[in-house]
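Heads up, one of the protein chains got dropped from this complex, but the rest are sitting where they should.
Labels for the chains are A, B and C, by order of writing; each one numbers its residues from 1.
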Amino acid sequence: MTVNVGVIGVGMIGQEHIRRLMTTVPGAKVVAVSDVDEARAREAASFLSGIQVYALGEDLILAREVEAVIVASWGPTHAAYVLAAIKAGKPVLCEKPLATTEADCSAILDAEAAFGRRLVQVGFMRRFDPQYLAMKETIASGAIGAPLIFQSGHRNASVPAHYTGDMALTDTAVHDIDIARFLLDDEPAAIAVRAPRRNSHAGDVADPLMTLIDMRAGALVAIETSVHMAYGYDIRGEVIGESGTVSLADRSDVVVKANGAFMGRVPPDWRERFAPAFDGEFRAFITAAGEGRVVGPSAWDGYVATVTTLAGVKALKTRKREPIKLGRRPKLYAT
Amino acid sequence: MTVNVGVIGVGMIGQEHIRRLMTTVPGAKVVAVSDVDEARAREAASFLSGIQVYALGEDLILAREVEAVIVASWGPTHAAYVLAAIKAGKPVLCEKPLATTEADCSAILDAEAAFGRRLVQVGFMRRFDPQYLAMKETIASGAIGAPLIFQSGHRNASVPAHYTGDMALTDTAVHDIDIARFLLDDEPAAIAVRAPRRNSHAGDVADPLMTLIDMRAGALVAIETSVHMAYGYDIRGEVIGESGTVSLADRSDVVVKANGAFMGRVPPDWRERFAPAFDGEFRAFITAAGEGRVVGPSAWDGYVATVTTLAGVKALKTRKREPIKLGRRPKLYAT
Amino acid sequence: MTVNVGVIGVGMIGQEHIRRLMTTVPGAKVVAVSDVDEARAREAASFLSGIQVYALGEDLILAREVEAVIVASWGPTHAAYVLAAIKAGKPVLCEKPLATTEADCSAILDAEAAFGRRLVQVGFMRRFDPQYLAMKETIASGAIGAPLIFQSGHRNASVPAHYTGDMALTDTAVHDIDIARFLLDDEPAAIAVRAPRRNSHAGDVADPLMTLIDMRAGALVAIETSVHMAYGYDIRGEVIGESGTVSLADRSDVVVKANGAFMGRVPPDWRERFAPAFDGEFRAFITAAGEGRVVGPSAWDGYVATVTTLAGVKALKTRKREPIKLGRRPKLYAT
Partner (left out) sequence: MTVNVGVIGVGMIGQEHIRRLMTTVPGAKVVAVSDVDEARAREAASFLSGIQVYALGEDLILAREVEAVIVASWGPTHAAYVLAAIKAGKPVLCEKPLATTEADCSAILDAEAAFGRRLVQVGFMRRFDPQYLAMKETIASGAIGAPLIFQSGHRNASVPAHYTGDMALTDTAVHDIDIARFLLDDEPAAIAVRAPRRNSHAGDVADPLMTLIDMRAGALVAIETSVHMAYGYDIRGEVIGESGTVSLADRSDVVVKANGAFMGRVPPDWRERFAPAFDGEFRAFITAAGEGRVVGPSAWDGYVATVTTLAGVKALKTRKREPIKLGRRPKLYAT
């Protein structure tokens, strides 16, 4: 009943995933790790018992004891690992982006099609977030009427040193793009990106950005990304329907009244904000893997996200509305 | 169409009333002031034009140009001024308490009865507060079922030096007692007062207090008074009905997100919190006076409040539940 | 001390203004009314005492008893009345728009310049709204850092039958445009308008709209207008600064808990939402008029608003970013 998991990439995110598998996800056992920095892999393994360290992710994937793979390495390495996992017929949970180029995404779609069933779950954890799920449920209930606009706000307190130019789109807005597709149940048709006056703490990063996406059925998606917003990690969202709206609530455990104010807490980072989402994401992956299935955001979702963010990168440069050209959705991903 | 008003007592509250009459209440003109401190009266008058200063409140009441009287002097002086106004047949808006003894309250009830119609409005401004009015309307709508419990919280950031022992009941909780009667449309039957561990900033004042009042129809009123709550002036209230509840909302103009928190503002004092209530109170008084009528909280409401707070003062000492014995409600105050 | 006011236009808004002058604005007396529909003018007058009815607004403006003019007639008639008031040297509070063409706005600027001092206050009442004032104060305090983005949402439950195509910009978004200038203390440089899928209740009106304005200093203003949002009249706003944000709070008098939900109230219309703003606007106009001055939003503000909304109307058609070309700001309006 236990699923043996191998984790490729044990940086901040990979370590968080290992901790989660051990403390909140029944039925999973981490049996192997790999990292481009082998010393880091050995250190991560030292906290666990009976764990194998592989110098190469490809070897981890092929290892007999590994039944399911988690890819949390550097983005440009994702595609090769995912393709190897598909080749090995093992379920793989790949952090976003699925791949950094459209060609690589397409190769993955082709490989999965050739295999004949889904093996890939992409790490769009927001789809498991109770708040977004409640939002989707509200839309489905008809309580706000047909959706016309989705306003999304993605605010980070700060970003790491390696966060450069296009990442506000490829690493940050990519989550908003995926959740917009999920909430509106529609595909993007065109994208434009506006860069207001730059935040003085933003260095080379175009920050903030306002990204506007036209969905095929005509709804408008407006995504604000602000990744140097010192005050905290704040994920905003409002869907405006024909007769009402639904918003992500500001949630705080307590309200403190002191010094002339009533106050709630804004989470400091994604770890806290999306803890229930990651719990759900990993439980879904492990439960499905135990049953020989894969659920959740698919390689198709990863493909569309990459095509859209790359069009966004172009649009930021051209300052024009760029069309988003998607291939035909393979039957494997029929909804 | 203009009502000429005389104001007795031009301390902090009296001056606030004069300012309000001039800036937000059409149809009123302050024509006379009086104060036990005649210099203070002269100073207050100096900011106005064509205003008469009287050494004695009684003379102000009798003055030909004064058509309506506002009593904002020290509590123990209220009764005499109110009786004089009734004798003069002039509408009077008297700050709470109506009188500090049951006997004086009764004398006022008798005088008004003898006059044959209402002349007295008591300064329970909460009855004009939009928030309490919405609360009463919610109860009346049946949305929460029959009320069973009213929890009231009355928190002052601090109190002035002259605020002593019993004032937490006679000056502070008296407002909660009146609004409880208003919301529940019922009279108090018994009162008990609990004094938890004293706030270390409270000196001689029993603070906080928890006052419990049994209403005749069986609802329970629980009043928390905390008058050294540095954080602000915070008026809390929740009516618990058989199937739902209604609470006063925390209202802030804006929500600020900064430094890891989202924050609203708590008003610093009663001036700001109850500005709309005072506006409504004075407009009601002036409008009615212009039409030869008096509306709003009556001498009977003032009488019940005084009897109840005095029973509370006793209950704080006896540590027992003290009955509240009210006379029969005169026809003049039939609802 | 009383200012005698003449009101031109006694439709829904004009009547509301008369009611306000009588009930919440000390120092004002409505002495004359005029309306294109003289019967309606007579009916409005019948509720007041000692009031003169004029068939022509121009005659009302010239009437000896009229000391200050309020223009609440149909938009296209505003310019002529305002010019007449300036010519008569009388302070005039003109509902938005100041004028419907740039030429008329310029004529007013010229006339006021010729007169030598301000006589015109434009009815951008939001500048007197306590919530927007708190927002501006928060920005000024530095609590959120320098503003980068202002997101504004303007939602009407419904619009009257005469509300047609361009009015979402010229009558609705015009308020957001003015308040953006006020909050950011900057002028608009370019405007683009996006029309998502139309609300099925919107008929011929392009609704919703997303209007994007580049301010000269680089901040971005994004205005959502949704004028068939059945749920209520909801004015949203958030200023995103470099380190924090400030938003208009949802304010409700009470929170009701019933039927599985906690609930606050959304105002049904502008009358309720902006009551304190209108109170402030009129008090400012009357107080200043009594002192021979005019304050608040100026003819310049009216001019910029008209130029900007007209550029927006063009942008909606061209689907391009249209530049906003403003004349030089006359010295009369130096800040």
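The rule is simple: contacts are C-beta pairs under 8 Å (C-beta built on N, C-alpha and C of every residue); 3 or more make two chains touch, one makes a residue touch a chain.
The shown structure was predicted, so the numbers you read here are calculated from the model rather than taken from an experiment.
Taking the complete complex into account, the chain left out of view touches A, B, C. From the options B:Q15, B:S73, B:Q151 or B:T172, the residue with contact to the chain not on display is B:Q151.
For the chain left out of this panel, the touching residue among C:A39, C:A114 or C:A261 is C:A261.
Taking the whole complex into account, chain B touches the unshown chain at residues 145-146, 148-149, 151, 194, 196-201, 208, 210, 212, 214, 217-220, 222, 224, 226, 228-231, 240, 242-245. Taking the whole complex into account, chain A touches the unshown chain at residues 22-28, 130-131, 133-135, 138, 143-144, 243-249, 251-259, 264-265, 279, 283.
Listed here are the chain C residues that touch the chain not shown: 230-232, 234, 250, 252, 255, 257-266, 268.
Here is the rule we use: only the chains that are shown with their structure count from here on.
In terms of which chains touch, the assembly is arranged so that all chains touch all other chains. In terms of Cα centroid distance from the overall Cα mean, chain C ranks first.
Most remote from chain B, judged by the distance between CA-atom centroids, is A. Averaged C-alpha coordinates give centres for chain A and chain C that are 43 Å from one another. With centres defined as mean CA coordinates, chain C is found 38 Å away from chain B.
Annotation for chain B: residues 252, 255, 257-259, 264-265 touch two or more other chains.
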